[in-house]
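Of the protein chains in this complex, all but one are displayed in their positions.
Order of writing sets the chain letters: A and B. Residues in each chain are counted from 1.
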């Protein structure tokens, strides 16, 4: 993207209505209007292009970005770090082991205590069904109130770095990848995307990615097909979101019973393992009750159930059945690759290998998507601020290169 | 505070004699002169106001701030991070588990090895009686010597983030809270503050907060009353400090035997649990000797002793006996709230609830107090440097907001 195109995107952005994002959180994509989703994608592209042109995107001279990771994370952790750093914010991680955070009233207190200098709070909490999103809302409420009551000099805004319901920084990166692959958001209309369960020799993988995908992709007028074995349902309320979206945005949403049916003539396939909703519910109950024997039994049972569907694998043969045999393969990474990371997994190694580089490129959008979410929550007139940054023309890297 | 008032405070600051703070550490408030204490409070307010006016306080283009936390910490950790970031310093934490720091000669070596690029070192070490302050002095001596010997290009200065004797970043924040609540430092004169022990179903809480409070508040001409059950003494040398201060600064210091007596007509109450001095001494001995059975026995014994004083609780009834029934309730947080975080604790939930917001505001002074301590140790002419920052007028947040 050359500099003229950057200015054109900023011009485009200035037409989008984003006041609802200002001083607000990014928790679920379906909380956002069409304009807001498009503004986020546009801003991500603008920030990326500015960085490529060595133009500094640093809007913060100081300020903290708090991160709370309640689960292991590499990709998202580094994407969040990169995004915050790009804008000038310093990461301060809340390590709950070093801190002693309890539940209930204490969330309100802790949320305020860590936020005096905080511009942004990024949270990953995806282990317990019914917990992650609820926790994020609780933190958001606490800092909103803290700001209103004069405790916090600014309203730190939240970015959902994956919860039990949605994984917006992932799915928005996926969307940017589709836009680039198909040459524009307008070209996504009518494309068929197969979000399919796939076998993996592990258990307990979160539902947030498949849920996020059907919740977001139904907004671009796509034909979204969801496939999974019996019992591997997603949360009913997200199914409802997908259904509603597909009507509103003039696409379609269907559920089918096999990977083969989902892949048929698909333009895009997203085969990925997840745990059955009911297992996640039971697991949440057992984890809370610390019933270790029960957890072991559940894992054993679940892995046995999984094995019944070992043929839900994204093979070359299945890929042949997609549109012209050339569907775009997607995964949020890391994938369970047959013969590589496990004996039998989600995808055949030759399929994965063919799409390895495109997928890495897809992952590379995430820092900019996060930066865009932060940017739009912090600046009331994002297009104007981007123009100022562009005109200021500070170099990100000083010196002759 | 408007911009004119900021300039007035800077003017006021310029009258204070602060050369003793330059290239020096902030370990105990009673090491500091009246001018130095006032300069710290003034600088904290100026930095806070400048940030509120979006004026950048960034004086460091690069430089490290080392943190050493030998105990769990959330509030102080984030306050330190915020303060350092505000001035442009990057936090580098010394994680002793990842490092292998021994005692004796090695403190000298480690202190130097981590300080080549360090402007500031923040230390929390409050678990062992007789250890924390001693350790800080040892580190301070090591880097002072390292600077003199040409090992370190600058003298990193120390900030005590809580030791076994004092907790100056907490008590100075408390002081700022009082100044704001009562409308000026001059209004603190003659006010009665009750620093009282309170029951908590835990044991081993440090003595540094009550010690710090009686050591600092006696400097504002206040009537400081200390109350605790028999055996819950503070360190004798700090009692002596409070006594001396009260004479020098024309206030009073008294010790009484009940919370009720302390609360009578008090303007401010600070009910908080701590461990008996003798228990802390015994605990320190047992910890060093790794006598696990002895530690368990001590804990059991101590909790039983505690329970004898379960009625040392800050109740509504007791609050009624304070000045006009409206004393300001204070706590360094987190408090043990009866019926909320425990069955019976330091404070009734209705009392705590009424003061929740003021207390959060009180906690919000800490980043600025720490920033002020750093600032005064790094700039020989703090008023002049603040004026330069003010006139430079860089925005902390760039862009149209």
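In this section, a residue touches a chain if its C-beta (ideal position, glycine included) is under 8 Å from a C-beta of that chain, and two chains touch if they have at least 3 such contacts.
Quick caveat, the model's predicted, so the values are computed rather than measured.
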item	value
Candidates A:247, A:292, A:326 or A:394 - the one touching the absent chain	A:394
Of A:79, A:110, A:170 or A:338, the one touching the omitted chain in the full complex	A:79
Residue in contact with the excluded chain [from B:151, B:239 or B:287]	B:151
Full-complex contact with the absent chain, from B:113, B:127, B:239 or B:295	B:113
Residues belonging to chain A that touch the chain removed from view	51-52, 56-58, 69, 72-75, 77-79, 81-83, 85-88, 90-91, 333-334, 340-341, 357, 360-361, 363-364, 366-367, 394-401
Interface with the undisplayed chain - residues on chain B	58-64, 66, 90, 92, 94, 98-102, 104-106, 109-110, 112-114, 116-118, 146, 149-153, 378-381, 384-385, 388-389, 392
